[in-house]
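Omission of a single protein chain aside, the complex is shown with its protein chains in their original locations.
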């Protein structure tokens, strides 16, 4: 099958969905410019022009409500935030309006707005431009929340979102944008709530989301060299979470590492651990390990940033620890984003 | 010792802290009015007047930043939100400014702002006026987050907050305001990060926060009648969480129920379960139970609201289930807020 | 007049409404709210915080009488009058207050989350300013080419909000967007001088009005007496024409005053919250009384008609209360229904 980059997959899904549904309108700051949100809106703008790929003023708070107003009267807004951090300003609209609209007004219609938020990890983005807000979004019933890790999922989940009758938040890690993979040219959807076994294994389960799926796979490579077979579960969907897939894997391996791009406390890593603990803690032959951000805001200085962000090596060490093995001195593994060149 | 109500304890802490520190200023919508935020700011206003108990215009977003600007130049703002739901509008200021200020600007000073948010559970408050946002606040390093359950803690934690060099979010459940308890007349502080054994027991641990501590205690009463001794742990502090106290209790009882006023997913209940799972899942002789909100927005209709909010009975049933006992048909336990009369 | 005269909502075409019809609508809303207020206080069975518009009826009635049924109205927490003025179903509203399955929001939303899409009442909500943005978004839909199908062309969105809500940033961001794209949205600020117990002087700089701010976005804006239903209606007709002709948004600031406490049925000046003299002076400017007086010269039978309308409205709202009480609560087994589409 044809290979394309993650950002291209997003662009393709956008164009195909817009072709199929005239109600879809893309809106965001600079969606129409030469950069096209890292190339994800360029094709849509070329194809549909400014009426359907709409540059908007700054003002995230109102725009969340404006999108809800449009969505509840017949449009299908696809709102793009070039950093999900800016969505703090949109949270009233997201949580108090979009997530609750259908329920609060008696199930007479939903607020089908799709919100893309890009996580700007690394390269000195700093504390306010690199947060990964999946656990916040995941806490609230009424929203769907997904974190595509592969180009194929980036397309399929976005196309599913654009057919949803309810609001969807899609978190995309900027570090994945150049990643290539096989993606069907045809329109297709990936359902919400279904995780995926990114790599099969028997000795330890690594549950991961987004960028951390790749770090986990690289850790699994390194483990394989040592004869350890790690299973990597890509949750894909934060809400609903595919509990069954997680439980089935942990039941087989008896060991759980959760790798996330956000903090441990009240995060995805907590939720995955809780799913197992509330199902059957007896499954666990060893304590759960959370491989997450250091418990501080994101620093800029690169040695600190490297230490702050979890990578393949942290996943590897966590797995070895659970298996009671010494890390030894294998080659140091670089972060996925090594080699990135600015400006961002 | 003298008994006073929870709301009086808040008012007393405010006055005593303001007497000791002229930098403290109370600010919020209507803090100076006849209701005095359910009586919590009345005494401070009577004592210090409008210069230090300041009514503010609507505009939660800017005011979060204004408070940070004041806090970083020498004031100690105590910002009051009559519903913590309104804090969605203040989240940029809370997370991107207050929580990160000290770290992001190189540890040259913090943003000592204290934010009270009242959780307006029950009596048809509706989906946007009854949320309990502790897990959102708890996710972010740089913030302290506390949830006083007793009048004494309401005073001690607030006084501690007003002496903190870093930002603090205090979530108070409106349902606790009329609750009375022993409170020292002298100024005193309760440190952050220290939970409390609200009731000692040996058979099952119920970890709870805020209003749910009381529901858990009532469940413990009912269990005691059946010879079951439940231990109730009041976390008091969401960030930092007193892991040691939780672990020590669960190590003794082998059974864990977590009772929270918010949703299960990515919530406090998840975090507490994760703490145990990452320490030693072998401690658990039974699966963890999360006693939380139903996974939907808050409904208004009272039979739905009753079913939506967890109460003593849900805690009781969860404990019995873990112990392998039938619930039987004991008397139905009413919610804590039964008998409340509007308008709210 | 006949004893079976039906309560009528104002006409919803583009012609001017009769003052008698406007008065009738105001009387009906006044009676409905007063009756609900008494029952609310005495029974404690409507378990949902209620914000009454008693004393402010002219704004909702005057504006809604200038709208077509298909235009969508959005309100804030103080939304009963707007809902009823737009033709929202009274039975469904009362059932909502009682949390019944037959409520307009199926018992999920309560007093502050009304909706009646049939009548063109989009939604209301309790977070200040939210609906300013939502109405702007609806107007965006109405301005989009795909909405320009037969019969839908020319719909407008209207949002009512208070002087307090105008302080929220969403006001600024929404007006900027609407003006930039010339969206067909009418912003109606019901300036009752208070946000909770805080007067305007404690919240906004003196000597400058909300209207001045709206003009900063290049929006055509007018401020007028919100207790004069005829003036409101005339201004609204002009505003609606402007929006419908594609000339962009319009802003109306309507000065008025609420008689009851912020939330609940009581009179807060009796608790010393506001100067009793202020309340009394505004009560003398009662919009119902003023409309009645204006009609009396030409229509000597008006007092009798008002009395009849009052009786009819009372019967209507009592019937709605009885019907609501006889309606079932939502089934607890349906608690989760509506969280997501099924």
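When the chains are written out, they are named A, B and C in that same order, and each has its own residue count from 1.
As a working rule, contacts are C-beta pairs under 8 Å (C-beta built on N, C-alpha and C of every residue); 3 or more make two chains touch, one makes a residue touch a chain.
Keep in mind it's a predicted model, so treat the numbers as computed, not measured.
Novice: Quick check: which displayed chains does the absent chain contact?
Specialist: Across the whole assembly, the hidden chain touches A, B, C.
Novice: Could you tell me which of C:216, C:275 or C:301 touches the chain that is not displayed?
Specialist: Per the contact definition at the top, the residue touching the missing chain is C:216.
Novice: For chain B, which positions touch the chain that isn't shown here?
Specialist: Interface with the chain not displayed, on the chain B side: 22-23, 25, 51, 56-57, 59, 61-75, 92-93, 96-97, 101-110, 141-142, 144, 164-166.
Novice: Write the list of chain A residues that the hidden chain touches.
Specialist: Those residues of chain A that touch the unshown chain are 29-30, 33-35, 55-62, 85-86, 89, 123-129, 294-297, 299-305, 307-308, 341-344.
Novice: Name every residue on chain C in touch with the hidden partner chain.
Specialist: 167-173, 176, 179-180, 202-208, 212-213, 215-218
Throughout what follows, only the chains that are shown with their structure count from here on.
Novice: Determine the chain that sits nearest the middle of the structure, using the mean of its CA atoms as its centre.
Specialist: Checking distances from each chain centre to the full centroid gives B.
Novice: Quick one: report the Å distance separating chain B from chain C, using the average Cα coordinate of each chain.
Specialist: Centres of chain B and chain C (C-alpha means) sit 36 Å apart.
Novice: What positions in chain B touch 2 or more of the other chains?
Specialist: Correct list: 61, 85, 89, 126-128, 295-297, 299.
Novice: Return the residues of chain C touching two or more other chains; collapse runs of consecutive numbers into ranges.
Specialist: Counting only residues that touch two or more other chains, chain C contributes 103, 105, 107-109, 113, 125, 127, 169, 338-339.
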